[in-house]
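Have a look at the structure below, then the notes.
The complex appears here without one of its protein chains, the remainder shown in place.
And now, chain A:
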């Protein structure tokens, strides 16, 4: 029953190999979570579909699409972005739970790559985001949504959605390390709604009172939604405001800015767990 003590990595290559292997071990852990909690996974995937049905069919009749067009075609890019936005709850819960339960400390007391926790987390969450988007695309196709541009443009649209998810991932990691309380996810589950409503995901900001419309247009979520509508050839991206004219740039700029802020903050916070 003796176990040989592995030697710590000496070369950069060896270090990199540890980082990759350890990152994958953590990713696998999350994949096992899915397998062990299929009900939660299915509920998580079905919830956005419910919102689609609710807005597409219950409220949709009363919605006017800027420049005319099918409301569900207008709605779906907003729903894609909503799915991406909801993902932050999972990231936050996972990080806060590990910190509060001492699992993070156990990892830190082990001879594993320091980056693995974050690399594993991001990989698992991004896989989750892709799965969520695939389900939503299927749902969209069923309710009559289509993309009208090239495949390349459509892929670029999904790329922007995943970029936003990646940015929100770092916000989630940072908040998890900062608050360390998995129960606080309840606040996040509430707060995502005003972020969603105060955007162009469900209705055009032009229909809102002036200042609210401006807030909604400035919302990072709106930038991604506008840009993906444009790339998918869905209605709703016309408009003459500066933000609307530069939706693509904003859909790149906002996530990059968020990553630029929260990635270094998260790394700093993680490193400072030893103070």
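Everything that follows uses one rule, which is that contacts are C-beta pairs under 8 Å (C-beta built on N, C-alpha and C of every residue); 3 or more make two chains touch, one makes a residue touch a chain; residues count from 1.
Keep in mind that, in the parts below, contacts and distances are computed from a predicted model.
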There's a gap in the complex where one chain should be. From "ABC transporter domain-containing protein", "Glycolate oxidase", "ATP-binding cassette domain-containing protein" or "AIM24 family protein", what does UniProt name that chain?
"ATP-binding cassette domain-containing protein"
Options A:20, A:45, A:63 or A:103, residue touching the unrepresented chain:
A:103
Pick out which of A:111, A:194 or A:264 touches the chain that's been left out of the picture.
A:111
Residues in chain A touching the chain absent from view
1-3, 5-8, 18, 21-22, 25, 28-29, 32-33, 36-37, 97, 101-103, 105-112, 116, 273-275
